[in-house]
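Sharing a structure here in structure tokens format.
Every protein chain except one is present and positioned as in the full complex.
Entry: subunit A
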């Protein structure tokens, strides 16, 4: 079958899955954000427990060039801790809402991670050497009595096992009244934005004198009590080319041309079959789920998540779309993912799943597409799935 993103005979297949297999998911292990860095070499995840895990792409082995390298754990650190706001008598969750990488300027990697209230700039650096032979202290670190030193020596750098250290370089706290939901690094690499539901903070602000409002006029015939909620935008992403912008609302993804702000140029329905279920989805709060969306490297395809661990891809050129599932069942190495379908009519075909059988607790909110290759990372609750294209 023809997949999406890559031309004819394109198929996605399983590559790796990270995370525990237990049915009992610890709340803290739920993945809350996924982000590739600029080169795609590093893949960072944040979870509800305030931890950041960074995976690094291993080089392909020369023996088996047909296999892409794997992502393995590179660094793990506790980014945020739970706090208590005594004034409001409310907890501040340590859940990592967003991670953004800064473009790499030297050997170290920098990223911004944020919870609801505090943004932190982390430096991730490698250490594979250490100095030995200090004059003023022993090998075990104890200070020497300077009067006992009779000769001087030059410390020597000795190799050591690679250590990856993460250290907080800056902490931006108390800047937001409401929950921080996104951060974005500016192209000048020196400034960044942080936004909560009402306000955007500019860090090292550069004043711009133009602003645009992108808004599609509402269709009056489809107005309901849920109209405002489902048109609320949960994610915005610029295309890599900088020419387009994509917005995600509850039921659809829209692509906007930055030169035309009165209506989107493309609209893709993610799960239109949920429109008749909005009352139930309001009751169980699912209607407030904030799905993200992402572009592939060439901006020819877009991806977003849905329920039942389904995620959707749309090819902008061929207008084809595909629904895939991130599940343990389809996690055999290099197993091709089978397209899934939700039956909306009365009759349900074999292999289709009916709307009422969908598991609304299994939601894919966070997805990321490698900036250069056809490799995708999909967060399904506490598991991170990595899929790649089938190399023939």
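Keep this in mind: a contact is a pair of C-beta atoms (placed from the backbone, for glycine too) under 8 Å apart; a residue touches a chain by one contact, two chains touch by 3 or more; residues count from 1.
In the analysis below, contacts and distances are computed from a predicted model.
J.: Going by UniProt, what is the name of the one chain that was not included in the view, given "Cell division cycle-associated protein 4", "Gamma-soluble NSF attachment protein", "Autophagy-related protein 13" or "Small ribosomal subunit protein uS2m"?
T.: Hidden chain, UniProt protein name: "Cell division cycle-associated protein 4".
J.: Please identify which residue in A:108, A:121 or A:229 touches the non-displayed chain.
T.: A:229
J.: Check the options A:87, A:107 or A:154 and report the residue that touches the missing chain.
T.: Residue touching the absent chain, from the options given: A:87.
J.: Write the list of subunit A residues that the hidden chain touches.
T.: Interface with the chain not displayed, on the subunit A side: 85, 87-93, 116, 177-179, 181, 196-198, 221, 223-226, 228-229, 232, 275-280, 282-285, 288, 355-358, 360.
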